[in-house]
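I'd like to ask some things about the structure below.
For this view, one protein chain was removed and the others were kept in their places.
Order of writing sets the chain letters: A, B, C and D. Residues in each chain are counted from 1.
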Amino acid sequence: APSEAVAQTETSTTISVSCGSVGIEFQVCESGVRAWEAATGHRVQLVSTPNDSNERLALYQQLLAAKSGDIDVFQIDVVWPGILSNHLIDLRDVVDQKTLDQHFKAIVTNDVVDDRLVAIPWFTDAGLFYYRKDLLEKYGRKLPETWQEMTETARFIQKAERDAGNSRMWGYVFQGRAYEGLTVNAVEWLDSFNAGTIVDLDGKITVNNPRAADALTLAASWINDITPQGVLNYSEEECRGVFQSGNAVFMRNWPYAWPLMNAKDSPVKDRIGVAPLPKGGEDGKPTSTLGGWQLAVSKYSKSPEIAKDLVRYLTSMEEQKRRAVVGGFNPTIDALYKDEEVLKANPFFGELYETFVNAVARPARATGVRYNQVSAEFWNAVHATLAGDGDAKTNLASLEKTLERVSRGGRW
Amino acid sequence: MATVTLRGVRKSFGGMEIIHGVDLDIDDNELTVFVGPSGCGKSTLLRLIAGLEDITSGEMTIDGVRVNDLPPKERGISMVFQSYALYPHMSVYDNMAFGLKLANGSKDAIDAKVREAARILQIENLLTRKPRELSGGQRQRVAIGRAIVREPKVFLFDEPLSNLDAALRVQMRIELAKLKEDLSATMVYVTHDQVEAMTLANKIVVLRAGHVEQVGSPLELYHHPRNLFVAGFIGSPKMNFLETVASDIGRDTATVKIPGGGTMAVPARTAGMAPGAKVTLGVRPEHLVPGEEGDSVMEGRVFVVERLGGETYCHVRVDGGQSVVIRTGGDSPVNPGEQVRIGVPAATCHLFDRDGIALDRVERHPLADLDMPRSATG
Amino acid sequence: MATVTLRGVRKSFGGMEIIHGVDLDIDDNELTVFVGPSGCGKSTLLRLIAGLEDITSGEMTIDGVRVNDLPPKERGISMVFQSYALYPHMSVYDNMAFGLKLANGSKDAIDAKVREAARILQIENLLTRKPRELSGGQRQRVAIGRAIVREPKVFLFDEPLSNLDAALRVQMRIELAKLKEDLSATMVYVTHDQVEAMTLANKIVVLRAGHVEQVGSPLELYHHPRNLFVAGFIGSPKMNFLETVASDIGRDTATVKIPGGGTMAVPARTAGMAPGAKVTLGVRPEHLVPGEEGDSVMEGRVFVVERLGGETYCHVRVDGGQSVVIRTGGDSPVNPGEQVRIGVPAATCHLFDRDGIALDRVERHPLADLDMPRSATG
Amino acid sequence: MQARRIAGRVLFYLLAAAIIVYTVFPFYWAIVSSLKAGSALFQVEFWPANPAWDNYAGVFRGQPFARNILNSVVVSVAVVALSLFLALTASYALGRVQFRGRGTLLMVVLGVSMFPQVAVLSGMFELIRWLGLYNNLMGLILSYMIFTLPFTVWVLTTFMRELPKELEEAAIVDGASPWVIITRVFLPLMGPALATTGLLAFIAAWNEFLFALTFTLSNDMRTVPVAIALITGTSQFELPWGNIMAASVIVTVPLLVLVMIFQRKIVSGLTAGAVKG
Partner (left out) sequence: MTTAFDTNRLPAPRVTPAGRSKGSALTRQRRRAALIFLAPMVIVLALVAGWPLARTIYFSFTDATLYNLEYHELIGFLNFYYLAVDPQWWRAVWNTVFFAVVSVSIETILGMVIALTLNAHMPGRGLLRAAMLIPWAIPTVVSAQMWGWMYHDLYGVINEIFLGIGLIDRPHAWIADPALSMYAVIAVDVWKTTPFMTLLILAALQLLPGEVYEAARVDGINPVKVFFKVTLPLIKPALMVAIIFRTLDALRIFDLMYVLTGNSRATASMSVYARQQLVDFQDVGYGSAASTFLFLIIAAFTVIYITVGKVNFDGQGGK
């Protein structure tokens, strides 16, 4: 429950919070906020911000750079703490260590910048491996464990299906467009091959290693084999489009796609399953990249205390549970993955628990302000490799050079 | 060489009919002049012949070919627009050469033609100018030049010399006449200048409010106008008209009252006229003679004297309040305010009935008919 | 009422000087006519007076006020443009009323003025039309109307009647004259029509290539042209010029050779001339008489006869190859190809020295100087 | 002869048809998409089997879309009015009066629109906040001047220059002040130019996104493009294509009406009969 301290504040002030735009995300956020209003008697103005995370970040930066207090509480992406930390206040005093520890370690560490807790985890996200149950059964194939298996299975089923006249069938689709999403996918490949995550936690640039090269080479081999060249311009929705219209055997995507693909008008309704992403070879590990959103309070907020209280409330276990049940948002709190109410609403939370806890973070923390640049350089290199413009080795090599320059010799 | 014929040609703008059924034959290698009050439809008629406006009803043929549906370019005409319609962005030279280039004659041929035209029109030194840097008359000459460089079957000139000075106008007149002979082309020519009309025309068409009033050789119109309008329109200063009555009708003469009490027997075909009929007596200023001579004498008071140097127009208010103009020599001593006596030679008089229709004169004027040679062949 | 004076006014377009230092006095309530060959600078001069063009150098005053720096609207002028310049989007009525509305007169006053002008100009039935629906002459009349409705001190007319028919032109001429009297305004008037110039002008300014050749009353210019150019430009058909030599110089007479061998003593101030000097003999067509009379007789062969009805121009090539024009009566029997004898009255002749400058005539022509009353006061 | 004319006509109409297909098909496709829901979006069908009109209703759910349209109208109209007014007077000066530095000025005006929008964004943002116009339609109207003004000024200047000079002279002699000349003589003749620039400016303002997004905060200050961009599905990544298309169709219709009205102003022969020669 909201702490009395704030509850007693006589005058009711208005603060504004940006959480999602319209749609469920917005509604769920709103209902939570209203509850808090009711409890504290403060008013909250919900600011809807662009859906595209790039544009959202741009907008935030615009406001913050101008020291505008127009938004008190920001919903920020898991890769932004480093970028925005300068404009955010330390939230150590919002939640005690105990509550903090309930949250996934990976995320919490990700939210700490120079020992300042600049954001508190709100909900998480992780890449999932969607597959066509029916097709696997039809061709008596088992769910692929490794990327190599996946490749082989995909190729087989794709050929079979095409021979069966489904000329549009493809094996595997993922987010291959030159944007953050590709970084996410590629980090999964690399990490699953134990090839690190571009830059390690100490800021050392690790991306240029043979295993990484293997991963990318394999991925590049997919294009035009089991993956349409089009993926080079796919983001989440295009993938879902292909998969949902029954034109792909496997797909990498976020959990959001699950309910949509099981909508009643969906051609693949009840014929699909989700699993952790494949391993990079026998010695690899299944990995998925950490996504999700945190809540932060602006340095320029006129009433930071009240804002903090709102953050405390929204990130609390109760609220996260509610959001999980009504909105299907993945909580950032271990316990909730065992809560049967939550599991009832979202069956696969249980089986994918591992995926969520072990989700690997992008090197946002190490690279701090320069994360975007690193990510851009990385996805460009990957994109080039996939597009067949230079092979993995050379591209990674030159990427390393570029990153050296960007990081000013690993000092970041 | 071409003939143009119009049959019952009508033209309306919106609801309003502007040309009311014109029948006209323009013969081969002949220069026909349209004259008529401002706004009577001359330009419109020209534009119809050019094919710029389409005929509301009627028939038009050029060289016997029905051209109602032929676009201008296929009618073999060229035209000088009353509002020059020069290409504003082209130099004088290009304005003239433009029409030729498409007929892709050789560069030199074109150049020769343009320069020749420029020479004739005395605009050689302006060839590089843009229209907006030209004076009114210069623009007009460019417009003429543009028409004459291409050698069409039919020339259409809409007041081509209106903005030129007298001297230049005379020269241009001669040049155009020469051009017509050389190309043996047919020309239709609109002008407000009497001298131009009389000297250039083989045939003059007098228009009024979209109707053809009379068609004939210049001197025919001068000596045998069909009605008051033509009589008044041809000749300048215009014919004097005196409202009077025919006191007595003989065969081939009508005795009419003259202001101031006298009477005069005017030779005219009087068939079907009764004594006492209202008539209009017409006599031209150049035929009135100051003094006693003449078949009858009017008296009056000079109220305006216009001296042009070579000649003098005196406006006289005769007894009964009507006024007449007399044209006399440049040095005639008459002054405003003086009483004068005016002799009226009966033979030169015209009679018009109450409807303004002219009574035929008893004998045709010798010059009226034979289309006299204008220049010595030798 | 206003006087306009120009002092050493020059105008150049770009590099090119168009007006070369004009000095001119236009008196109060006087009508001054500019004449001159096309392109000589008449319109430019008018535009300078209007203030539409900058004077490159020189002085201009209106009513004694230096106006070099006065914008047009403050000069109290109104102007008829050679190219009409009507407001295309306004009806005829609004075109005329526009200026008045700006001077915000009362609605009724404006309406009255506009309708009155329309009546004078005979365009009452066109008031609602747009310019593009008008004939050339009608547009021109609208342009005039626009100028006369506002009653300025100075009217500037640039060939205002060039597109009107003879009859209408005469009427307009009279109306303008009346207008001038009524408003006792000053008018500057550009025309190419000799009759207009001679009858309207108090003073004619003859321009050539941006220079003033001569300024004077119409008859002064007619009888005492200062040089060949003026002599040739004033009067139509133009004066005949015969190249010859002064065989003998008496005091106040010069004996000159006549084509065909004869000689003739021409009265003229011969000061500073020597026998044998090249001279040009000028005699006007209307002064030559067919037949024997006259102080000397030329012989020649008719090669062109132009019959205007009321008069006849015969072009005669005289012995020695030069040609002259004779103006005779309308019915004169002469035909092309005939031999004719031409009498030359010495008193009417003009002499010009080798530079084309006229020798003063011995006595002034009686009409030349006194500005005769044109109309009876009573 | 006749045959050739007929052939010409036919060819002409074929051309017209081709143009229509080329320009209109994507819009048609937008309509089709706006009637699709869920998985139908992922199939190609040239007319949806069961049109989902719900998309249209959906547009107005969840956000004050009507209000957004109103905002856009207000902003666009104001922008057009303001920039046309400023540009018209300026274009007279630039197009018909010669003074030193005219070309320079024109070039500077043009230079203003040579910076990428994103570059001026921050500065403009500060300016807007400084003027206290943040989250205020006035701010948008003002900031839009930066791209509508140079354009309108240049176009109107060009057209202004084309008008025959005698007209202006006649007006001057009639005692018209420059202001009168502009409003009473030139304005009516500039119909086509004004209608055109007006339309283009209007649409430019109507479709502007970046400024509108950055300079407004609350939903009921947003303009249409932003509102559309903010339409999202149930979760971050889902793109509710049907709704977006429906919204786009909705907001395109007013523009078309506008065009239908304004294009009447685009007529020829306005200066006919003005001058001779």
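Methods note: a residue touches a chain if its C-beta (ideal position, glycine included) is under 8 Å from a C-beta of that chain, and two chains touch if they have at least 3 such contacts.
Keep in mind that what you see is a predicted model, and the values were worked out from it rather than measured.
Q: If I consider the whole complex, including the chain that's not displayed, which of A:N54, A:T109, A:S221 or A:T394 touches that chain?
A: A:N54
Q: Specify the residue from the set A:G171, A:P228, A:G327 or A:P363 that touches the hidden chain.
A: Candidates A:G171, A:P228, A:G327 or A:P363; residue touching the omitted chain: A:P228.
Q: Please pick, from D:V24, D:A66 or D:L187, the residue that touches the omitted chain in the full complex.
A: Among D:V24, D:A66 or D:L187, only D:V24 touches the chain that is not shown.
Q: Across the whole complex, list the residues on chain C that are touched by the chain not included here.
A: Touch with the absent chain occurs at residues 13, 51-56, 68-72, 74, 83.
Q: On chain B, where is the contact patch with the chain that was removed from view?
A: 50-52, 71-74, 77-79, 81, 83, 85-89, 98-99, 102, 130-132, 146, 150
Q: Residues on chain A that touch the omitted chain in the whole complex?
A: That gives, for chain A, the contact residues 54, 57-58, 61, 65, 83, 86, 168, 170, 176-179, 228-235, 238, 241-242, 245, 247, 369-370, 372-373, 376, 379-380, 383-384, 387, 389.
FYI, only the chains that are shown with their structure count from here on.
Q: From the C-alpha centre of chain C to that of chain D, how far is it in Å?
A: Comparing mean C-alpha positions, chain D is 58 Å from chain C.
Q: I'd like the Å distance between the centres of chain A and chain C, where a centre is the mean of that chain's Cα atoms.
A: 95
Q: Approximately how many whole Å separate the CA-defined centres of chain B and chain C?
A: 22
Q: Where in chain B do residues touch at least two different other chains?
A: Correct list: 82-83, 136.
Q: Can you tell me which residues of chain A touch two or more of the remaining chains?
A: none
Q: Once bound in the complex, which stretches of chain D touch chain A?
A: 37-43, 62-63, 121-122, 125-126, 129, 134-135, 213-214, 217-219, 229-241
Q: Contact residues on chain A for chain D in the complex?
A: Those in contact with chain D are residues 16, 20-26, 45, 47-53, 55, 59, 62, 65-66, 68, 70-71, 125, 235-237, 240-242, 244-245, 253-254, 256-257, 259-260, 263, 265-267, 328.
Q: For chain C, which residues count as touching chain D in their complex?
A: Chain C reaches chain D through residues 47, 50, 52, 71-73, 77-79, 81-89, 98-99, 102-103, 130-134, 136, 139, 146, 150.
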